[in-house]
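Excluded from the complex is one protein chain; the other protein chains are retained at their positions.
And now, chain A:
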Amino acid sequence: MQIEASLWNASWATDGGRMQISLSYAPFEARYRGFDVARCSVDKSSDMNQFSSSGSVLKQGGGEEFSEELLLKPFPDRKVLAHFHFQSRAPHSSSHGRHHHLFPKAIAQLVKKFRVKEMELSFTQGRWRYEQWGGFDPLSSNNAKPPGVELWAVFDVPQSLVDVYWRNLTHTLSGLFCASINFLESSTTYSAPELTFKPSFGNLRYGTLPREAVCTENLTPWLKLLPCRDKAGLSALMDRPSIYRGFYHSQRLRLTSSESGSDEVDSGIGLEQTLTVVLQPSSWRTGKTYSVETNIQPSWSISSIFGRNIPGKCVIAKSSNVYLHLDNGLVGELKNLERENAKYVANTFESEGFQSNHAFKISVTPDKVFEEVDYLHGKSTSVIYGFSVEKYSDSQPFDLGLTWKIPVVWSCQQAPLHASRFLMGSGNERGAIAISLESTESSEGLPTSHIIDGRCELRVDIFQVVPWYIKVYFHTLQVFVDKQPRAMADVVDKIRVSPSKDKVSPGVMEMILKLPCGSKSAAFSLEFDKGFLHIDEYPPDANQGFDIPSALISFPSFNARMNFSEDEFLNNSPILSKFQETSPVLSYTEVLLIPLTTPDFSMPYNVITITCTVFALYFGSLLNVLRRRVDEEERILRSRAGRKAGWISQLLSRLSAKLRGRPQEQPTSSLPYSFISFRLVLKILLVASIAVTWQYYFG
């Protein structure tokens, strides 16, 4: 048990900056007064064992457990994927009380308070490159996320209350993760998918913030949820500069909670935290290679990628493993190379994995090798090397390295169709969104288990949310298969559209498509009108344009899962058991940027000026017309002309009369008119000459 104190120089701590802390007086001494510590009683039998340093085997403290894992994978385009996977599990509070030993209390409270059944929150920077990094394996299906923030949650409450709970949840998460998730509160930003996203019964909400910038500010609260933070274990690798230098960065948090399930393992709350980064090994960066001949993959090690080593495991983790994943494309290529080599070289490297073969070398001997078992056809399968970090420590850190010996070219397995989305048209008035699906080479050899009624069909689900100011005309949906226009009924199996309501809800389109198997390409286009926003609805950077969130394309006929031969080790490894779960192949499209008409924001001033002028003119003349009496003016004028002609002129004439010594004469009515205008000219001339002399001598 420990108590920490920190000195704050923030505005709220220093009385609005008036009482600044001068750090020159350091060191400081802090005294606690009126300090009352309320502690919980400790169940000695379990907790003493848990933190005993005797063995790596942890007893399950109150049914809670935590495990940490890291998966590394080389990519064909000289990059390396690092996928951190942390899993915590806590039994449900009803059976074990409100206190947790490992499980983050903030999350447990959140689950309890908002009755979250399932939730996923991801912060992503950069885009997943489906063409180079693959889109078929469970890793990319689960961890490739759209840029910005994506949040979905399933609530265990009646449908009428879901929106209220969602709003509260967004606010809580916003505070928890230092992000503007609270913008998802507004009903214009979230939607309730029913058909395509996940089977739900109206209690699922989905929202994205494509423009949310992701930085360490979001990572730190995420790390706080880990029992070891980034002080020990695998998370110690997270050197901020190196993980944010990557090409893709996605931190994800997934919650599942089940209400006192009968199953002992699954009941309670499960928290899965993953961080997926794609990094460029630095060796390539320094040595610029331009020519094709030297396309040998860069050699890397954990220390060269992250600039750090793994200083042993997080002591309270149940398991702490590092995996190296070679995907099936690479393994197939290696086997081919080996076969070729075998013709010339007598000795063969059969089985034994590949840990030290002619193509590459792994610096640490793996503790375990898993080979994927493909039941369906004899294609090459991926290989995973497992390393346990438990035997390493600060003095002897774990550092895994991969050294390539010969150039290998391979490609990752891609989703059956490559989806891309783009905008069509020009101008500020209207446009069209197009989604194009192109078949990839990998789709040809796929199992055709989805034959329905004798017709081979490929099921594709599309889920698209469009903000309300993009007024999509859903009736303009055009479908092209293999560059031929097709009737919608031929291709679209089911469609659910909820049109947008201005300033209330976004437009949602969910489609279930049945494409003929052999089709090479499919394209959909939807026309839209660009709406006008009210002046206070524009964001501060309105001229950047507005984002249309990514569309979600899923292929339910394909399962992104790996099959491993049964092994008891697998059950202990959450990441591998996760890989074995059946989940559909998912991919996200690009975020689109739509320039809308934006007003000139300095305009209100001009508008106010102009409207004021117009109003003054209008009301002036209107009042003039209304209050004017016919002949009244002339009568007044005449009488005034008879009486006097301005006091200045009177004064002047009196003065001149006195000077001349003649009696004052009454000026005629026609005289002052010309006299005044003459005087006016004189006056103007006088003022102008004064101004010029002033300007000349003093200006």
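One rule holds in what follows: contacts are C-beta pairs under 8 Å (C-beta built on N, C-alpha and C of every residue); 3 or more make two chains touch, one makes a residue touch a chain; residues count from 1.
The rule is simple: contacts and distances are computed from a predicted model.
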Chain excluded from display, named as in UniProt, from "Radical S-adenosyl methionine domain-containing protein", "Nucleoporin 43", "Photolyase/cryptochrome alpha/beta domain-containing protein" or "Glycosylphosphatidylinositol anchor attachment 1 protein": "Glycosylphosphatidylinositol anchor attachment 1 protein"
Among the options A:175, A:202, A:407 or A:425, the absent chain makes contact with A:425
Touch as defined at the start, partner being the missing chain; which of A:24, A:160, A:484 or A:582 qualifies? A:484
Which chain A residues would touch the chain omitted from the figure, given the whole complex? 77, 125-127, 129, 147-148, 210, 245-247, 249, 285, 288, 290-292, 420, 422-428, 434, 436, 438, 478, 480, 483-485, 523, 525, 541-545, 547, 590-595, 598, 634, 637-638, 641, 668-670, 673, 692, 695-696, 699
